[in-house]
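The complex appears here minus one protein chain, its other protein chains still in place.
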Amino acid sequence: MTKPVSIAGVGVISAIGNNVQENLAALEQGKAGMTKMEYLSSAHKEKLPVAEVKMDNIALAALAGMPAYISRTALLSAIAAKEALQNAGIQSLRGLRSGFISANTVGGMDKTEDFFADFLNDSGKGRLRNLVHHECGAATELVADMLGIKNYVSTISTACSSSANAVFFAARLIKQNILDIAIAGGTDSLTKFTLNGFNTLMILDQQYCQPFDENRRGLNLGEGAGYVVLVSDKVAKALTQAPVCALSGYCNANDAYHQTASSPGGTGSYLAMKGALAQSGLKPADIDYINLHGTGTQNNDIAEGTAIKLLFEGKYPKMSSTKSFTGHTLGASGGIEAVFSVLALQHGLIYPNLRFETQMKGLPFAPETVFRKGEKIHHVLSNSFGFGGNCSSLIFSKLQA
Amino acid sequence: MDNLCKLGFLTTEILLEGRNIHEAYGRTKTGIVLSNANASLDADIAYFETVKNIPSPAQFVYTLPNIVIGEISIRHGFKGENAFFVSEEFDAGLLEFYVSDLFKRKSIDCCIAGWVDFLGESYRAVLYLVENRSAARSLPWTTEHINKIYELANGKING
Partner (left out) sequence: MADLKRQIIAQLNLKDLKPEDIGDDQPLFVEGLGLDSIDALELIVLLQQEYKIKLASAEEGQSVFRSVRTMAQYIMEHQPKTV
């Protein structure tokens, strides 16, 4: 086993805060980010709660230092990626082989929707050239330019596990000595496209979601971005502050069952968690906390729970779904939850699974319901499972002294 | 299935014809790494059309590019690592790195890799089967050979 890659810093923006501090405060206070729709206009405004970032595009653009005409997806990405670099104490990337690996699923769909609404009313109105910024890869390129990253820029799109995959892809690039430093994670903004789509799948909760609850009704959609900064040993030693932790294990597997549903036994989830443990050289009992994929849908939670039951039989770690705070941020969720996992290690935190009431039938464990500080946490497992059967697990570990 | 899935699915059928890779390598040791320029735009547009009336769940399901990997995995039962990259142009270096790394770490022993793109009237699929045991007439998995096959296929097959 080669030495794991270190995590030097994190950055996040979500419905519960525009930076790491605000997110931590909301997690501690148990303040969820779901509200009535305010920034997105939709026919479902009164019916479906969402977890929006509490700023319009003009305010986001000002914070990002980028023009407001670019997509919300790119603006969210820029804000969190910039914070991650600062958080790592990195002033300049000069002389380093740097990479930006970002995931998203909607691209600039928000702009495309606005564009067509304007364009159909008055064909002189929309600016066709702005459509170029709408495909998934464009958001990544824009932000990489802003950050001054040129060596390696890549976009992954594998649904809800996208940004977890971005994180371990970055680790591999560093391990293989292709890069010295990489910012990796993902971003997604709320759009009518995804809202309507998930609504047709009848998996949206009209109330606030209740992940891992026997009476769960579905998920709430959210938006945001989350990134971690991964560094090589050489860069880690040169930093003014010690790295926070290491990415000790990761694995991806395919469930090979259905386009969108998980197999009842959670085969893909099981393989991903087991593979990540094997890579990190850890036993199931070594895991102190699991940040669940925990979307709140009937299907995901029982599949994920069944896989955990099988793998952790006898000693179940503390676990919770922070989607009860942020909603399901799709392509950003793996990145945001990687950030929360790193913060859990750094500060000894366990997050509550909000609104949990009734333990699921068939599972011998329940998620945590209160915020805990000062816990001894050495290893955190973060799960991200997506449509298309794409299942990923990451393990973050304290650095060996 | 949407057009992108049909294209990927059928191309895989041709690629695997007459080979029994499940038996040779096992289902959990077979991975899929694909890429394209237009993600799921073709399906996005088809779904967008239905939104005018009642949005179609069956169309929405295909509005993610990696669903094609899901369809191939379901058909053949492949459970190994899978990834989907979106890049403007075919990036042989990226594929070479990603797939070679999976082999080096013994995560998989066999991989379907390449390009599957579909938008409107134009489509293109070039898939490679990468194996850890060299077969008759096989080429080494290098950026140079990947590019050569891709260019060759582009001369012959043109959407």
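Should a chain be cited, it is by its letter among A and B, assigned in written order, with residues numbered from 1 in that chain.
Rule of thumb we're sticking to: a contact is a pair of C-beta atoms (placed from the backbone, for glycine too) under 8 Å apart; a residue touches a chain by one contact, two chains touch by 3 or more.
From a predicted model like this one, the values you see are computed outputs, not experimental measurements.
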item: Residue among A:L27, A:V53, A:L147 or A:L201 that touches the chain left out of view; value: A:L201
item: Touch with the omitted chain, as defined above, among A:A59, A:I178 or A:A261; value: A:A261
item: Hidden-chain contact residue, picked from the options B:A58, B:L139 or B:L152; value: B:A58
item: Hidden partner interface residues of subunit B, rising order; value: 53-54, 56-58, 61
item: Subunit A residues that touch the omitted chain in the full complex; value: 200-202, 258-261
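The rule is short, and it goes like this: only the chains that are shown with their structure count from here on.
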item: Interchain centroid distance [CA atoms averaged], subunit A/subunit B, Å; value: 25
item: Touching residues on subunit A, where the partner in the complex is subunit B; value: 105, 107, 109, 135-137, 154-159, 165, 169, 172-173, 176, 178, 193, 196-202, 251-260, 267-268, 271, 275, 386-390
item: Footprint of subunit A on subunit B - complex, ascending; value: 27-28, 32, 37-39, 41, 44, 47-48, 51, 54-57, 60-71, 73-74, 76-88, 94, 97-98, 101, 107
